[in-house]
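Okay, so here's the structure we're looking at.
As you look at this complex, bear in mind that one protein chain is not there, while each of the others sits in place.
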Amino acid sequence: MLGPLLRRLLPLPLILLAASVVAFALPRLVGGDVTRAVLRARVASDAPDPAVTARVAAELGLDGPVAGQYLRWLGAVLRGDLGIGYVARTPVADQLGSALGVSGLLTGAALALAALVGIPAGVLAARRPGGPLDRALSAAGIAGIAVPEFVLAPWLVLVFAVGAGLFPAIGWGGPEHLVLPVLTLAAYPAALAAQLVRAETIDVLGRDHVRLARAKGLPERRVLWRHAARLALTSVTSLSGMFVAGLLGGAVVVETVFGIPGVGRLLLDAVLARDLPVLQAGTLVLVAVAVVAGMVAEVAQLALDPVAHDREADR
Amino acid sequence: MPRRRAARLVAAVAGAILLAAGCSGQGGGGGEAGADGELTVALQFPPRAAYAFDADDGARLQSLGVAETLTTVDDAVQPAPGLATSWEQTADPRTWRFVLRHGVTFHDGSPLTPDAVVTALRYIAGVTAPPRSIRGIGFTIAADGADAVRITTAAPDPVVPLRMSSGNLGILAPAAYTGGQPDVVRTGTGPYVLNTVNGTDSAVLVRNDGYWGPKAGAARVTVRYVTDPQSRALALQSGDVQFAEGLPNASLDQLRSAGVDVAEYPAARTIELLLNQSAAPFSDLRVRQAVTKAIDRPVLAAQVLGGAAAPAADLFGAAVPWGGTAPPPGADVDGAKALLAEAGYGPDRPLQVRLWTFPNRPEMPVLAGAIQSMLGRAGIGVEVTVGDYSAQEPDVLAGRFDMFLNSRSYLSDYPDATSTLTSDYTCAGSYNIDHYCSAAYDALTARLPTVTDTAERQRLFAEAARVLTADAVGVMVVHPLNTAGSRGASGFVADPLGVRPVLPPLSRTDT
Partner (left out) sequence: MRRLAGGAGILLLLVVVLPMLLPDPVATDFAAILRPPSAAHPSGTDQLGRDVAARLLVGARLTLGLSAVTVLVTGVVGTAVGLASGYAGGPVGRAVLRLTDLLAALPTVLFGLLAAVVLGPGTVALLIAVTLVGWTPFARQAHQLTVRELGQGYVEGAGALGAARARVLGGHVLRNIARPLVAHACVRFAGTLLTVSGLSFLGLGIQPPSPEWGAMVAEGREFLFAAPHVVLAPSVAVVLVAALALLAGRALGDSVAGRRSPGPRPVVVSRFRRRRQNEGGN
């Protein structure tokens, strides 16, 4: 179980090193003066003052050769020091930590909801492929994929916050603030889970030992649901692999629309304010989380792999 | 049996969702209303840099009623007593002597002494980027006897008392200055004590019962920072908060009909269409005048921005006593065409220009689109580009642009226009985007550092603004309006200058 994981993690330091170069170099190629942008983020409509700009650049460590700046930053990161944000002037680790917590809660809840809805839907659809239920669910699936977060979120706000007044339109804090963002985020993974589970279930139902079970007179539904649990497990692990890329991507939109202080908004604000330490560390952490999550899901899949198991049994 | 299990699973999922929905629905409208004398407010701007005095946060501490400054300003924008009760220019005109108020204690119990003031102001004068109110004037401070401080500048400065009203110069207890960023929790002198800080989300204030002046209106204030205008309006409407600032224009009528007391007041800010005079076509005064004539400012303010701004007649507007308040004329398309023809532009040689702006303030792209359409009617073709301000700035400062729609706050931290008039419009100004250069104007503004009389200074500001208008340096388009709404609270006093406490006068009323 751990062997394959370690083997997959071997190239991770190389990947992260490459990502660190990109994350460090890119913002420095920008048009415009980073120090000016930082100063403007601290004091709005501040007229430029070359003497002050030069002093602040020195304070931020933005003067001198870029290679030296990079090595200093990399050295600090390796010691676990992500630095201090230029604008908020609080440790980047704190900012990222709290933002990751918020985004994690959001995407975790969305993933759970997606599994709860998508997996049963997929199994139900597979019972009679091409039947009315299958077709209805398939249409719902297309809708779940075709409606992007930036469309679904305003619609949900219109209906549930403005129309029905059930949930707050915006904000973060209480559990009531979770409902609309989680619904928005869950639509796509739920549709995807339903598709995957449906395809897999149809496949399983066609296998010899299942046909045998049926022939032995086991009720159809029992055969179906006996496989559902294992299917659920595989699709959940498979989904969690893509949860970082897919959901964190969607979460930027959701966090913007609902005003949630997550990673996406942190990075978006950092881009606008040229808050380099936040941007660099955020990019690095996102890459690491995405790559590791993908690998862990792949390895978990290998460990669980019921189909490979079944295939062994078939022979 | 299996069917029932399947049904149960589906029912359980549905039930869980409904349950989550139901519970949250109940939680939605709660808020901390109830206890008498407690307020919850929704403010627009969260602290940018953990309440640092060298960021815009200084003004926020002042507006919360937590930190105070040596002086404040009255309605005529004259300096008024704050932590100092009187001041005078000494025999040496470079030095001012401020006498401190007696019997003031910081929230941590320590007394306000000359040394405490010196510690606080030396700290802020020594940061890497000192605030504009004391930047570049050779500011030094020393204690003078048991109850006064002396502030000296490199050259005689007539506005030191006004400078001292800047929120960036707030004075905290000596214990707050321990090397890093000053600690703002329970170290101020104001009517409210900053009790707890929860990042950029919220803060809790409690009444300072030992305050030297009129006591604050509530025993406890929960400040919520809500950056989205729509949700501030919703919070006010649902009763979650009793006071909110910066309300979306589209929801004002709805709020009023829901019993919210809405105040609209001018802001010391101008949205300005800057015209690059370092190159054709805007080096020609007639072309600049044509642009001014073609833009219908009353329509932009009343219709395009739906009344969220006042049309601008000059740089300043109604927020300051020296600003013009007469409404500007509407569009004169024929006049604009005639001027363009004089300058050599017409149907056979159409004028084609680029207009740049940025999206950080949502009204900017909207105004850019409207201006494009208005100039089109006068035969000026406009290509609009909305981009990132930071990337545009080097180009506009170097004169590599045609038109730039900018939003400018013209009072830099304290209510005096000198620094904006100098940096934005003098030949050597560091922020002279439109590259305007006039010897007469420079001579006019050069008099400002020697004029002590406030009324005379204000007359000079107005005069400078008239010159800018006459020379059509750019089009002063609109002055945005600030809004604030209260329901269940009263006592709000509008402050266009943004240097006076907002929260202390507010108190709870029962609805």
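So that you can tell them apart, the chains are marked A and B in the order they are listed, and the count of residues begins at 1 in each.
The rule we apply is simple: a residue touches a chain if its C-beta (ideal position, glycine included) is under 8 Å from a C-beta of that chain, and two chains touch if they have at least 3 such contacts.
The structure presented is a predicted model; accordingly, all values stated were derived computationally and were not measured.
Across the complete structure, the visible chains that the omitted chain touches are A, B. If you put the hidden chain back, the residue from A:Ala88, A:Ile260 or A:Leu286 that touches it is A:Leu286. Annotation: of B:Ser133, B:Ser251, B:Thr292 or B:Asn406, B:Ser251 touches the absent chain (contact as defined above). Per the touch definition above, the residue from A:Leu74, A:Ile145 or A:Ala213 contacting the chain not shown is A:Ile145. As for the chain not pictured, it touches chain B at residues 230, 248, 250-251, 254, 299, 303-304, 306, 359, 362, 365-366, 368-370, 372-373, 384-388, 391. One chain is missing from the display, and on chain A it is touched by residues 15, 22-23, 26-27, 29-31, 141-143, 145-151, 154-155, 157-158, 162, 188, 191-192, 195-196, 199-200, 203, 234-235, 237-239, 241-242, 244-246, 248-249, 252-253, 256-257, 264, 267-268, 271, 274, 279, 283, 286-287, 290-291, 294, 297-298, 301, 305, 307, 311.
We adopt the following convention: only the chains that are shown with their structure count from here on.
Interface residues of chain B facing chain A in the complex, by the touch rule stated above, are 1-3, 5-6, 9-10, 13, 16-17, 20-21, 23-25, 27-28, 48-50, 52, 54-56, 128-132, 135-136, 181, 199-201, 226-228, 230-231, 234, 360, 388-394, 397, 407-409, 412, 419-420, 423-424, 429-431. Contact residues of chain A toward chain B in the complex are 30-33, 36-37, 39-52, 55-56, 59, 87-90, 98, 113, 116-117, 120, 124, 161, 165-179, 219, 221-222, 224-225, 259, 261, 272, 274.
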